[in-house]
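Below, a portion of the complex is reproduced, with chain positions unchanged.
Letters A and B name the chains as they come in the text, with residue numbers starting at 1 for each one.
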Amino acid sequence: MAEQLSSTKLDWDVLQEERQAVLASWETGNEVDLEEAVQFHHELPPEKNFARKLTQAKNAGLTLAQPRAGVADLRSHVELLRYLSTEGEADLLPTTIDSYTRQNRYEEAQRGLDESRKEGRSLLNGFPAVNHGVANCRILIEELDLPLQVRHGTPDARLLAEITLAAGFTAFEGGGISYNIPYAKNVPLEESIRAWQYVDRLVGYYAEHGVIINREPFGPLTGTLVAPCISHSVAVIEAVLAAKQGVKSLTLGYGQCGNLIQDVAAVQTLPVLAQEYLEREGITDVELTTVFHQWMGGFPNDEPRAFGVISLGGVTAALSKATKVIVKTPHEALGIPTKEANAAGIRATKQLLNMLRDQVFPECSQLKEEREIILTETRQILDKTLELGEGDFALGAVRAFQAGVIDVPFAPSVYNAGRTMPARDNNGAVRFLNWGSLPFSKEIQEFHKAKLAERARYEERTPGFQFVIDDIYAIGKGMLVGRPR
Amino acid sequence: MNGKTLVLGVIGSDVHAVGNKILEIALKEAGFNVVNLGVLVSQKEFVEAAIETSADAVLVSSLYGHAEIDCRGLREAFVEAGLGDIILYIGGYLVVGNQPWEETKAKFEALGFDRVYPPNTLPEDFIPQLRADLGLEG
């Protein structure tokens, strides 16, 4: 990884040395046999292909529901996923990876796995796929009837991708920015972006051999007051980076903010922007779909109130016609959900998706304005990023984060500037009290100022950090805008 | 400033940063000298920071469910470093899933924590206790 970072397609042959090192980094790596894996994918029934199911949903104008779920033990994980498909009526299945694996700490993951088996309950917060290895993971693919995706939060997911894709997973979440900035403290962006170029190149290899694997940049980032322009910028950059490595099926994500119009506008603009910047790079053969995440920040403890939050997400997903929705559970504020609570969240959501499947959020001037704002802000960020990167998004992303031109609120990474201060306006839309070094035009700056001044007037207090604190606690306390107590 | 120094951090492979930032702000507002190690903090880093800053108490957060594994030996590490009786707090989502709270509390007390707090503890819920444990009035 010595050369200057660029978005150019990695040379497959040159990559082989690195692949050998990656596969050697944990014992299960030697189970990977790419040729055999391609063969296995070709023999999978088409209903088990994630990308295909997304395309069908998109064409039919439907929104699919997908939970998050993962436990340490293989058999328990199969049972959990089966339950979510039969009792939860999930349309798509996940495999959420534990946090040790996400930090490449396979030894600790092994310890957690062993102890989980001993105690008969999961001590890990997810499924340690690397430790399980290719043959074991394949049992998931074989025993379950729905397409499966790997969901995690791993800055360096090269080995995880090698193993799970060889096992037959047909979708893989993450990206060099979205799985670093919110999920790491000390990993340089150059490193994670490069590691994810490897992953995307691997997916590209499968594509070259007729196997379409879906890739999904992680939209919500820190899940906490992330304005659409921030997550859209990251999504578009990761989309371009992935496409350049040969990825053909991309699902772009956005985490619910809570203002219905802003959320619908966000879902609508996401593929527009991606399309635009992909076309600038001359890329036109990528299938774009969207994913809406039900509220990713702090939840209310109370289950009925949690159902309310989940349902608003379901309504928004359906009315915005996102291709899929990632579902929260009524246990969100209590801990990793039981399978029953997880299934309950999906069923509440599906009731709404079904009831609203024939309805669309109506076109109107507010929606148009909100779209314009998002488009303008995101373009300002992306164009500046390209400028910093001398036309290259990989390089540009690194420099943009350095400069605070992209800046994710509440992110743990030292490579994130952390200078912005997001807060809700008087209608609950997420705006900026302080935009740090986001390259906003005078006009956009005035817009944010005016929006927060309006809230300040209404609340009879001066705009400031107290807005942010109150907004962080608000949904957990049953509100959207954190009004003064 | 009340003269007391606290070391703050999220232990293990845990990256939940929001509560940590809010805690820092709230504890500073309450007059403490706060040394915030952020997320992904190892046991070693906690101990070293406590020594370096002559901390009066260490506040460990764990949100992601692995605290059971991550906290084993933490009290012993402080003992080894000669800080055996430093005040140790922990709070967050300490186990995987929603387990009976009394069991979880006992488990972490046995690990050597002086106070153990359940999920969704607000700053105002524990700061009075912390002040009392540190011998600050009211």
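Quick note on the criterion: a residue touches a chain if its C-beta (ideal position, glycine included) is under 8 Å from a C-beta of that chain, and two chains touch if they have at least 3 such contacts.
Everything quoted here is computed from the prediction, not taken from an experiment.
Full complex composition, in terms of the labels displayed?
The complete assembly in this structure file has composition A x2, B x2.
Methods note: only the chains that are shown with their structure count from here on.
Could you please specify the touching residues of subunit A with respect to subunit B in the complex?
99-100, 102-103, 105, 108, 111-112, 115, 121-125, 153, 182-186, 222, 224, 297-298, 301, 331, 333-338, 410-412, 465, 469, 472-473, 476
What part of subunit B is in contact with subunit A in the complex they form?
Spelled out, the residues of subunit B in touch with subunit A are 12-15, 17-18, 21-22, 25, 38-40, 64-66, 68-69, 93, 95-99, 119-120, 122.
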